[in-house]
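Dropping the structure in here first, questions after.
Removed from the display is one protein chain of the complex; every other protein chain stays in position.
Up next is subunit A:
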């Protein structure tokens, strides 16, 4: 191995490979990091070679997933190294380890610029690569002119120019102002004359990016693009290097066709004619062949040609050719081509009216729904969804319902949503719609969101003809033995409202309906109990004249729930009981629900919202999306005129609404004020309001829930207990792990988990600079449905200024959002700030009060101090309140090194040897705050080897509050706290009780002691 320049690196990699498990790997990595850290820190300058070796190792460790928070300066310093090997690792590591917002990068801008304008081409390449990979706005402003020069320079080699082109692209994305469009469009046209295909490919990428931002300016490039494409398609003088499996530079062909898709039309008839000819040639001349790589390449070009043809809305015969080809593709064996065939068929549907042609392939597409590859199944589902219309809705929806039984877990939610949407959009008749949704709830209740069943209720309420049918269906389902709870909800609701319409049918008397619902009552959640109670009240209303037996039964249930632990249920029971005793007037109060105002389906709205576009969307997709959302509105006639203004969306507050609604409304507001904030544009929330079925049961107890950590809860143990049993739902969500433990870990570390339960994980990363800090919270939704009403609130204690960035109120499934908290420390304190975090999963509200690890030691910066300085400071801070001493008892039994480690972990630099008594520890640090700026703190701990449980501690600083707070803070760290509660134990309160004998006068320890 002697000839290998970096033996150390190879040995290290080999060691890592030999680690049998992650734990051993971590140990090995820690050892290496420790070594590297020491080497980097040692005063003796490292040679460039050594730095190079260590930086490669750091990069390797970083890749293994370990955070390496040092060595950035060393990495950056390699950029200005004279030799290639060192410079190279400097550049490569910098582009992996740092991001554009990193302040360090500014340091190297000059070195990078020197390399770019220098004469060494290999250095130019390295520098361009760095800028192209991470260049941010700073780079864009200072380097863009130099990069432009390289791109158009005739003396530069292609290898430099192609990188300059892509580098410019990156800088342009960061700051479009760097390119002056006026002159640049001509330059671009000239660049398209480039003979080198590497440069040309890069230039074409640059063009795509420029055109996507501003199509008007680059018209002049169209003819040249078409020329190049023609040359490629005809395979005219293409260098061998750029022929890939016999296909002339497929990437360049693809890029050209991508660029052309950004122009709305091609006006020049001659250019358009040549282009269509080329497209025709590509479509005719591509066959599925044996060589898989050749296949991929030729079809990459073909699919791009199809996309371009669709974009140009080419003549009918080209379009029908496209469809014919796609029809062929979705039937081939080769899975990639089948996948893309399905995908493009979905796209073509959206740009032209080819429904009828595609319907011929329906059976084939359904076959793809059973493919072993989930990617293909998803595309087939998308296509079926896209091609569904009134004529084939029944077939497709029924096929999908059947598929629901065998579909992957991962797809079921999407599938359920799609079925619900299709059923709503294309229902040939409403009874079919009700059938489909009830089947859906029956088969996949877990995946049916409240939106879906709320929508059924809306339809049924608004269509009188439908009511008996829906009620009968509901009863049928209730007869089933095993039932999803959502089905109980919807059935109970429908039977409450419309059950009386069935009263003449056998088995449907009020009594029988009551009995069948009542069977489910013991097994359902509070949310459903609330609905069922309303149903009972309705049953009573509709039973005129009253049946005494039924009345007694229902009343006894109301009575039973009068004392129920959930306030919402309790209130309903009390009110319904009182109301139902009013006799005939009950009929008015508990009359049927009025029609819902016509409104846009929340489901359809949701689907439109999710189709948000990204910056890089190709023109075609943008267009298809516009068409798609138009299509949704136009085809859905029921909802097309259903768009109503927010003002109309508050029927609950209108005086002519019946009493029932009003009382419900009151209930809601009694429970909590939060419900008033519900988004008025979402119809489902409105139903929630109307029926009071959604929010209140869980919102009604908005105070501290179980996830509250330590302090708050224990102060009012009884209160907390009572509360936690009140709301079963919230109670069931417990953090996975110990909040206090996470907090304690974060007090020492700067990144880690702050909170985690089954739905959510909150990670935290903090960065501290003197008295300022920035905490980033990473809030990840672990579940497969959205978390809503996400709220974070920080009440900063008086000693901190805190600024929390906005948090989106919804976190989509499996998504992570970030939230930034800026902190400024004003003065020393041991208080902690609390983050009030809450979110809603389905109808369950989860709240957590989380202490934030903004603790005193975050503002400490360890400082090494010479004995002379130490003693002069120590002397000058001679007495309380600047210097205080305390004898602390009940200390954890720690060895001296353990204690030293503990002090280092809270940023106190222990200086061994400063105190000659080996049983003592002396440490120093700087505390940063806005009021007192940087303040030196000194600490001395004297231990008694014969009694490890007590120490004498002396703390000194130039500020009395700081001295006191720091003393208490360290004390908390050292003493044994029952239940890990940071409350000073009573024993430690005894002060000023020296236990250690004074030593002789020339001993610095004695000096320290004597000075007090």
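Rule of thumb we're sticking to: a residue touches a chain if its C-beta (ideal position, glycine included) is under 8 Å from a C-beta of that chain, and two chains touch if they have at least 3 such contacts; residues count from 1.
Here, contacts and distances are computed from a predicted model.
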### Message
For the chain not present in this complex, what protein name does its UniProt entry give, out of "Auxin-responsive protein", "Coatomer subunit gamma", "AP complex subunit sigma" or "Adaptor related protein complex 1 subunit mu 3"?
### Response
"AP complex subunit sigma"
#### Entry: Which residue of A:159, A:331 or A:521 touches the chain not shown here
A:159
### Task
Give the residue, chosen from A:320, A:375 or A:893, that touches the chain omitted from the document.
A:375
### Query
Which residue, A:72, A:299 or A:851, contacts the hidden chain when the whole complex is considered?
A:299
### Message
For the chain left out of this view, which of A:219, A:432, A:564 or A:778 touches it?
### Response
A:778
### Query
At which residues does subunit A meet the chain that is not included here?
1, 3-6, 9-10, 13-14, 17-18, 49, 52, 56, 59-60, 62-68, 83-86, 88-89, 92, 96, 99-100, 122, 129, 132-135, 159, 162-163, 166-167, 169-170, 197-198, 201-202, 205, 208, 241-242, 244, 249-252, 254-255, 258, 293, 296-297, 299-300, 303-304, 335-336, 338-340, 371-376, 378, 610, 612, 614, 616-618, 621, 751, 763, 765, 778, 813-816
